[in-house]
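With one protein chain held back, the other chains of the complex are shown just where they sit.
All chains are identified by letter, namely A and B, in their written order; residue positions are counted from 1 within each chain.
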Amino acid sequence: MQRFVVLTLNGLTEGSIYAAMALALVMIWRATQVVNFAQGAMAMFTTYLALFSLENGAPYWLAFVIALGCGFALGAVVERVLVRPVENKPPLNVVILTLGVLLVLEALAPMLFGGQIRSFPAAFSIVGLRLGSLQVPFSGFDLFTLVSVLVVMGLLLLLFQRTDLGLRMRAAAFNPEVSRLLGIRVGRMLTLGWALASVVGALAGLLIAPSLLLYPTYMDQVLVFGFTGAILGGLDSPPGAVVGGLVMGFALSYVGGYLGSDLETVGALVILIAVLMVRPRGLLAWRAQRVV
Amino acid sequence: MNIQINQMTTAMSRIAIGCAVALLAACGQSTSTANTASAPGITASEIKIGSTQPLTGPAAPGYSEIAPAANAYFQYVNAHGGVFGRKITYDYLDDGYNPTTTSSATRKLVLQDKVFAMFNALGTPTHLAVVDYLNTEKVPDLFVASGCNCWNDPSTHPYTFGWQTDYTIEGKILGQYINQSLSGKKVGYFYQNDEFGLDGVKGLDQQLTSVASRQNYVPTNTNVTPQISALQASGAQVVVSFSIPAFTALALLTAAKLHYNPIWVVSNVGSDVPTLTGLLTKFSNGAVGGQLLTGMVTDAYLPLVTDASNPWIALFKHIQPTPWDGNVLYGMAAAYTFVQAIKAAGQNPTRAGLVHALETTKLTGGPGLAPYGYSSSNHLGFLGVQVAKIGADGSATTVGPVYTSSDSGPINQYSGTPATPPSNGIPS
Partner (left out) sequence: MRVSVFKWRSLLTPTLSRHLGLALAAFIVLLVLSSQIGAYDDYNLAAIAIFVIATTGLNLLTGVNGQLSLGHGALMAVGAYSTSLLLRGHDLPLILVLPASLTAAALVGAVFGVAAARLRGPYLAGATLALAVGLPQIATRYSHVFGGEEGLTVAPQVAPAWLGADFPPERWIAWIAIAAALITMVLLGNLLQSSVGRRFKAVRDHEAAAALAGINVARTQVVAFVVSAACAGLAGSLFAYWSGLTAPSGFGVALSLQLVSAIVIGGLGSLSGAVWGSIVLVFVPALTGGMASSLNLPSAVGNNLPLLIYGAVLVVAMLLVPYGIDGGLRRLFALARARWAGAASNHKGVVDWDDPAGG
């Protein structure tokens, strides 16, 4: 029982990170029909920027905000400068392009910040909480991680469902031609979509760095499981991304705990295939099939 | 005893030189004191050696420092006259810890760059891909950077030599320490699921009779909560960890989160204090800073990296003050041994001559705490380790004597005294 609790809480924390990464991927997919393989590397890079700020005397929360701001800028720049020019080219080109960006960032990071493994501070204690005399394997920082992912999801929901800007962004992604006729600056909306998604990605990078440690490839695993989560939930659905990410977190934790950690990736494969066989467009796919 | 050997060697070398002079005279060639291009990769002014290293990818953090550090030592030797007037050129290629890349990079070094020897190629799966090839091509394959006992196989791989103490011996000596100093406590294992961890466990199992829980990890999966919670549930009071530094840190952090405080016994590879302190001190926010390391038990076959008063550490730190950690020490110490070996091979070394010299010279006076084991029947490097303990100030101190062993033999106490480096820092 104790073990089940540990694994469940662990799955919840890990899952919320995968959910954030999945959310970032889904936002970009909805905006530009691109799976951004550089999402993890971009988050890695902004987390290094946060570490750099910390080492130059910035307080934690300032560094936190700097990383999110740089995420915003990086997302916008990558979309505007690199992705936009290949927009009307074969769809695979942009996949390769994002892979190229991933490699460039993973090479640049050690060049600029050194190749050693680094630690990254957590906002709150990483020691499990004490409830009275009871010690739970869930830390203040885990709580913060979970809450911030939920808050971000809520904010995005508000943005897309309740604001004019959100509506324009959705319109631009859904039907660029009509949106243009309606006077929406489609290009700007798509750039904004990438920028916001990269902020969410950067957040995932900041939240997972304390428990994974910081090195150039530390987000690769998060990207793969985040992508798997996004697929699992349905790439067109932000709530699906969160559900998919959490499912991945729980599933990996249970597989690792009960069957052996060397089976985790195999477990991810089996679960993904099993779900996709039943629901080929993910758990929460509701939209009519879109021809890509 | 040493004097006798020296006299014998001198006598033998006189005879050898005499024969050589006679031969050369017969051929009407020049004097024997000149540098000649005696082998591939050897010219009158250069010794070219190669290596494959994980300079990028997941294994790069930490390990990518080793080759540059070794190169810094070679540059130091070069700046002080080189080896018999030859400069060492160290040509190390990135393999990203991918055996396929190792295969092609090694062929580039041997076939195109024409290196004289391979030096300190890193990794077990990576180097296993080329060990047959290097031996077929008769390329000396010195001081593989891995503690697998697979390098110690002179009959099938006569050109391959290990360097660091192998993981099984390390496991045995750590197991003995636990039996002697931590007896009565429940023991659990946490180990990397490859030859590094499995060989270590092999050694531990020779010493320890009951194990409460055996947990392994794969280096591609950084979530170790399932394993650490299983160790906690088993009631293990001592956890022996055959892990790389990042996973030692992850294990310690996870244990802190779970309120689990066993005594950690961490193999040499995973216990590099500068790396670990760097990884853990930033967590002061959670009040689990560097003091997580306090009381950790480990072992060493080189002088302790935190011991600034040790002359070897002083020498190597003088050559490269920063970055400074166990990886840098490792690279420099291995480079020192290489210079010892190449000098032992004589003025105009050949590939077979280098192997012969290593097997017969009985290298001494290196940076190791334990003696080298090189002989015609043993291609293992250091034969043992000394247990060490990390104190509250984050520096390690050795505990008890140096022990030596072999994979299946008994554990022996080593009584030799550690060598000090020559004043110019270059083996004579």
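By definition in this document, a residue touches a chain if its C-beta (ideal position, glycine included) is under 8 Å from a C-beta of that chain, and two chains touch if they have at least 3 such contacts.
Small disclaimer: the values here were computed from a predicted structure and weren't measured.
**Q** Based on the whole complex, identify which of A:Ala76, A:Val247 or A:Leu272 touches the chain you can't see.
**A** A:Leu272
**Q** Using the touch definition from the top, which of B:Tyr76, B:Tyr92 or B:Tyr403 touches the missing chain?
**A** B:Tyr92
**Q** Could you tell which one of B:Ala129, B:Val224 or B:Ile426 touches the chain left off the display?
**A** Residue touching the absent chain, from the options given: B:Ala129.
**Q** Spell out the interface residues on chain B facing the chain that's missing from view.
**A** With respect to the unshown chain, the touching residues of chain B are 55-56, 60, 64-65, 67-68, 71, 90-94, 96-101, 103-105, 107-108, 110-113, 124-126, 128-130, 132-133, 148, 150, 193-195, 198, 218, 220.
**Q** Touching the missing chain, which residues of chain A?
**A** Residues of chain A in touch with the missing chain: 29, 35, 82, 85-86, 89-90, 92-97, 99-108, 110-111, 114-115, 220, 224, 227-228, 230-231, 235, 260, 262-270, 272-273, 276-277, 280-282, 289, 292.
In this text, only the chains that are shown with their structure count from here on.
**Q** Report the inter-chain centroid distance for chain A and chain B in whole angstrom, where each centroid is the mean of the CA atoms.
**A** One centre to the other, that is 40 Å.
**Q** Enumerate the contact residues on chain B facing chain A in the complex.
**A** On the chain B side, the touching residues are 56-58, 60-62, 64-65, 193, 216-218, 220-227, 229-230, 233, 245-246, 249-250, 253-254, 256-259, 275, 278-288, 323, 325.
**Q** Under the touch definition given earlier, write down the residues of chain A that touch chain B in their complex.
**A** Against chain B, the touching part of chain A is residues 2-3, 6-7, 10, 14, 60, 106-107, 110, 114-128, 135, 137, 139, 141, 210-213, 215-218, 220-221, 252-253, 256-257, 260-262, 264-265.
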